[in-house]
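One protein chain omitted, others in place.
So, subunit A:
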Amino acid sequence: MEPNALAGIRTNPLFVALVRRRRRFVACLTAATLLPYFAFIYVAGFMPEVLAARFSAASIVTIGWPISVVLIVGAWLLTGLYIRRANGEFDELTAKILAGEQ
């Protein structure tokens, strides 16, 4: 029974839409995680003086510290963004597909 159900889903336009949307979303999020990270590593390796700028005139804290906090918190927020859309849009589509809607 299962292979037939699976075969039916494969051609379901809703399934095709789900796959396409999720793929694009995941690609964006992955890029949004990796590009800043490797850019950061590149700057830290080749242009460390960029990170030496002061956070503000009155502060001794260099810009590198808030940037690393932003990298960590930002990556975490991206996981939240993914869950938001997956729990809403993607799960609704999946439920429709499993219920046999076209």
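Heads up, the rule we're going with is that contacts are C-beta pairs under 8 Å (C-beta built on N, C-alpha and C of every residue); 3 or more make two chains touch, one makes a residue touch a chain; residues count from 1.
Operating definition for what follows: contacts and distances are computed from a predicted model.
*Asks:* Which one, "Xanthine dehydrogenase family protein molybdopterin-binding subunit", "ABC transporter permease", "Tryptophan synthase beta chain" or "Cation/acetate symporter ActP", is the UniProt name for the chain you do not see?
*Replies:* Answer from the UniProt record of the missing subunit chain: "Cation/acetate symporter ActP".
*Asks:* For subunit A, which residues lie in contact with the unshown chain of the complex?
*Replies:* 2-3, 5-7, 9-10, 15, 18-19, 22, 26, 29-30, 33-34, 37-38, 40-42, 44-46, 48-49, 51-52, 58-62, 64-65, 68-69, 71-73, 75-76, 78-80, 82-83, 86-87, 91, 94, 97-98
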